[in-house]
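A short write-up of the structure that comes next.
Of the protein chains in this complex, all but one are displayed in their positions.
The first chain written gets the first letter, and so on, giving A and B; residue counts start at 1 in each chain.
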Amino acid sequence: MSNIEESKFEVQVDPVSIAPVNPRLKNFKDFYGRLRKNKAALVGLYVLIILFFISIFGYLDTIFGFTGVNSNATNLAEKLQKPSAEHWFGTDHLGRDIFYRVLHGMYITLGVGFTATFLAAIVGVPLGIISGYYGGIIDTIIMRIMDVLLAFPGILLALAIVSVLGGSTFNVTIAIAIGALPQFARIVRGSTLTTKNLEYIDAIKALGARDGKIIFQHILPNIMSPIIVNTTLFIATAILSAAGLSFLGLGVQPPTPEWGAMLNDGRNYMYQAGHITFFPRYDDRYCCSCI
Amino acid sequence: MTQFIIRRLIQLIPVLIGVTILVFSLMHLTPGNPAVIMAGESAPEATVKAIEARLGLDKPIHIQYFNFISNAVQLDFGNSIRDNIPVFDHIKARFFTTLELSVWAIIFGVFFGLLIGIISAVRRYSLLDVSLMVVALFGLSMPNFWLGLMLIQYFALELRIFKPTGWGSLEQNVLPIITLGTASAAIIARMTRSSMLDVIDQDYIRTARAKGVKERVVIFRHALKNALIPVVTIVGIQFGGLLAGAVLTESVFAINGLGRLIIDSILQRDFPVVQGAILVISVSFVLVNLIVDISYRMLNKRVDLN
């Protein structure tokens, strides 16, 4: 939403110079161009990519043990220590090293965010395209269902779903994905409607192209950039929701070092050691700056 | 205008039906027989049957749904499994706490959001603008439960200015309101700023200046009223979201609100309470959105034409 780039002296890109470019390349450029205009989103994307690699390292570490630290092993002798050279972020109430728990928990938190967003996109995009492309009764039905889902604000839908399915990493992912569906379906539907009415789609139809071909070869490439931007932006929201659910004790269950769950664990000991609650979020804050 | 309101009310019907179906199915989608879950695994069959009969679970599903709706319309959501008190009494006691928290949070959000947004827009591209927007970005990115914990840490536990838990007195209320309102303030600030910047470049602002209108009047009379139109929508959406966002805040500050009621009930598998509370929140949310839509219409008379 940064307006600095939107100064009226901005050089307008000559539409003719874009025209001959391969549509996929154009879409990537379009996407990158949009993202670059939104500096916050761009920074967020970079941070996400970096965190993604750190989280992969964290994940591999839990399997292969490069660092030789078991972040779930308790050591009551060292509980609730302040940050030090040995324990960078200190230790929690069971003497577990918070730095390693943050590191090892990262892939879970990020994983839920990425997976949920991905699932929402996989289901939401076709729904949106069908709704926008075919219109009529199908459109009405799909969009009414999306309206119903939208009637549950924020985390409430995920709560309702988790209350049915029970709390686990998988269920939280599903719950967040369902919550994100309407957003994807609506954006995709809107873009599809715009694209569908372009003259060249009419021309292709007049040539006798089948719906499937039109959708995959002509509509999908055109609506890729809003989809990608929305996906990028939603990952952060998904991460927040996942952490929120775990924090409420309804998501990922202890002792898995998920960040939200760690916060929930830590808050009971805040009085003695504030660092426990501070650090698990410290990273997350940056990773969510891409909203 | 009346026509528009009627049309929106009619559009509401399928949504409300969908919402009730979804809430109704909560209990039935749960793996296992709800009566068994309520009675406990080892309960004798007679007890289970009795519960089934009491809840109407032995009747066909569409009858059950019909009963659910006709009761819900009369604000009867059944009795809590935990203490057998009517669900509505549970909700009634806590609904106003949540509402109060949300209203204060949105007031906080609107006040600081508008203030920061306007300052940023008026001093655009200045150091002040950039710093305010960076702060807003952080406000937006922080999970509110983390913010709540940090506030408790510093203001309640270390500085001891406010109380860490509860709701009712001033020293209890300040931190939850900030916690819940910060994200809204940030969103409103960003929206106000960009909306103001759009408006400030409009021809009619130049017209006002050409008339000899004072700069302060240009900003607050000519620009702000136009800039508020998109902001009102955001505020409405935010307010609805706050009702749900209160879940986390209430949990952090141990406030006995609707959100906490839902969490506790989920953890204790008290389905009637979960159903009732979720229904109340989502219906309130839908109604808030309706009111926003209508007031948007009234504010922006031009929409009428299209």
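Note that a residue touches a chain if its C-beta (ideal position, glycine included) is under 8 Å from a C-beta of that chain, and two chains touch if they have at least 3 such contacts.
The rule is simple: contacts and distances are computed from a predicted model.
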For this session: Report the protein name recorded by UniProt for the chain absent from the figure; options are "Oligopeptide transport ATP-binding protein OppD", "ABC transporter (Lipoprotein)", "Nitrite reductase" or "NADH-quinone oxidoreductase subunit N".
Result: "Oligopeptide transport ATP-binding protein OppD"
Problem set entry | Which residue of B:D58, B:D89, B:E158 or B:D201 touches the chain not shown here | B:D201
Exercise. Which listed residue (B:R7, B:R54, B:K92 or B:K214) would be found touching the missing chain in the intact complex?
Worked result: B:K214
Seminar exercise, completed: Touching the unshown chain, chain B contributes residues 124, 201-204, 206-215, 222, 225-226, 229, 299-302, 305
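The rule we apply is simple: only the chains that are shown with their structure count from here on.
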Exercise. If you average the CA atoms of chain A and of chain B, how far apart do the two points sit, in angstrom?
Worked result: 22
For this session: Could you please specify the touching residues of chain A with respect to chain B in the complex?
Result: 1-4, 8, 40, 144-145, 147-148, 151-156, 159-160, 162-164, 236, 240, 243-244, 247-250, 260, 263, 267, 270-271, 274, 277-278, 281, 284-286, 288-289, 291
Exercise. Which residues of chain B touch chain A in their complex?
Worked result: 14-15, 18-19, 21-23, 26, 29-30, 124-125, 133, 137-138, 140-143, 145-146, 149-150, 152-153, 157-158, 190-191, 193-194, 197, 201, 240-241, 243-245, 247-248, 251-252, 262-263, 266-267, 274, 278, 281-282, 285-286
